[in-house]
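With one protein chain held back, the other chains of the complex are shown just where they sit.
And now, chain A:
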Amino acid sequence: MAVHGCSYSALLLIICSVSVFIVTDSQDTTLSGGHHAAAIEDNPQAATEAAGKTSEEPAVEERSWEATEVEEATLHEAAADKQDTPAPETEAPSPVPQPKDDFQEELVIRPLHSGDIYASFQFRTLWETDFMSGNKVSHYRLFPKSLGQVISKFSVRELHISFTQGYWRTMQWGQPFQPAPPGAELWVWFQDSVTDVDGTWKELTNVLSGIFCASLNFIDSTNTVQPSASFKPLGIGNVTDHRFLRYATLPREIVCTENLTPWKKLLPCGSKAGLTVLLKSEKLFHSSFHSQAVHIRPVCQDWQCKTTSWELRQTLNVVFDLHTSGQGKREWSLFKMFSRTLTEACPLASSSKIYIDITDDPQGELFELSPATPLLSQAMVLGDRRTFSVYDLTQPVTFGTVRSLNPLIRWKSSEGDMLRPLLHAERYVAGYGLQTGEIHTLMYNNHPYRSFPVLLLDTVPWYLRLYIHTLTVTSKGKDNKPSYIHYQPSKDRLRPHLLEMLVQLPPNSVTEVTVQFERALLKWTEYTPDPNHGFYVGSSVISSLVPSIVAMDTNITMDRPLFSSFFPCKEESSFFVRVYTEPLLVNLPTPDFSMPYNVICLTCTVVAVGYGSLYNLLTRSFQIEEPSPGLAKRLANIIRRMRGVPPL
């Protein structure tokens, strides 16, 4: 009887579970079926992909449902692109409701006049959310959770961090899209609700040090400054109380694979799909210049700025050298640069494009670009109107029959002129010996007839004691008095020198800023293990609004390529430029590290000799002592005493 009862209940159990499965199955198919119907109308290929996915487990179906939503928006954009190719930014804002978060990726390739090639990756995530309100944000999708938590925990308004290896040569390569100084640079605007900015800054640097696997914990009060004018917020915000701004730079910081890996992990697609498959460290670090950065700022969603969203931009700039990476041949392709080709766009991206700069070659006689692409785009960037050939990775036709994209640029002739950059700067140390020196900063204004003001920011460590009364600014041999000087002298072992000046650069001239300094002798524990390598002085920052040749686009909400919308443009006649000088390497006088014991003994001996002499002089008392008589006389005295006669 029991056996029968068991088998009966087992049968009932099986029937129940099967019915549950059938019910859920039918529900899923109805849901995905509806969306598939919409997709099938527009794109048969996507439908086959989605249909293929529905036959798998329910977990995968969830993912494909999400992917289809994003593809809809992409398809609208792709359709719009196909319609008007020459100037896509002239179209009206799309009527499709903006998704709550959005991810775009792009790669700009610019052949340089010297035969090198400049590749700039930008990945932007926009998210309409409020980190600062009381309710904690917990559901992260495209925005990385580590950075979101950093923003809310430390009340960050803007965060800009960059890791750079190499120095950007402005005269040979032009202006970069995102400038960065060699080493690590971090500047942060905090919200005005923060009460202890220095403590928050210290914690923030340590947390970022962990996130990016970099030694940012060396940032402390001896290399942090509060610039008063050079680093205005790049996002929205009208608070300019520079008590909430902190800027620090570590010129000695080295960038390597350990910094690239966590940086790639912050991207929604990781390093699996889209443009990030190109970011392989063995090729990226074999370059003349490599800079990776993270920029977080709040931006306006529309031109009335009714809603704000948080923008996270991850940028990576790399310059490949003609001779070391290109083997001397002026022929560049994605495979030659990155040893990879592209097979698909990131499925989470709403836009994924490659821009190749062909401004220098409008008729196609300088170089040849293959595979050919019908998409062209023009953008106002860095004061110039540039033309780009565009490859849209969200279109499967881009990948052609081989299902992979490898744009190839082959030079036919090596003529052509480069547009001379209007502003560039150099810096060096003059003088001799280990006692004093002079810092010379040269700023070049290459505009033929316009003069413009620049803000020069200098952060000098405390062990180079600047003498501000020796500061001279000369242009074309004449004295050029700065209209604004903000100087904060250093405190030994506490804070560095901060010098900010507003200098007007006359047209077509060189302006030289010199200041003398004195080198300090440090305590022997303050020297690095390699003290004769020298000590680094961080790059000077020169910020300026440079007059532009063409009218810049000031509309912030137009659909523009990412590279042209990095710096906000407030007026049409000028564009913002930031130039970094070289870092300096300065030798400091060193004590003899091998003889601390000898030095201490020597000094203590001097003190002891002084003390001993004075002690003797003060406590010695003289007594008169009769000279002791000879042996014979002493014997005679003894005999005389025995006899009772007075001694001799």
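Annotations for the structure displayed:
Just so it is clear, a residue touches a chain if its C-beta (ideal position, glycine included) is under 8 Å from a C-beta of that chain, and two chains touch if they have at least 3 such contacts; residues count from 1.
The rule is short, and it goes like this: contacts and distances are computed from a predicted model.
Name of the non-displayed chain as stated in its UniProt record, restricted to "Phosphatidylinositol glycan anchor biosynthesis class U protein", "Ribonucleases P/MRP protein subunit POP1-domain-containing protein", "BolA-like protein, expressed" or "Large ribosomal subunit protein uL11m": "Phosphatidylinositol glycan anchor biosynthesis class U protein". When you scan A:D198, A:D302, A:E365 or A:D492 for touch with the missing chain, the hit is A:D492. The chain not shown here touches chain A at positions 435-436, 462, 465, 467-469, 485, 487-493, 497, 520-525, 591, 595-596, 599-600, 603, 606-607, 610-611, 614, 617-618.
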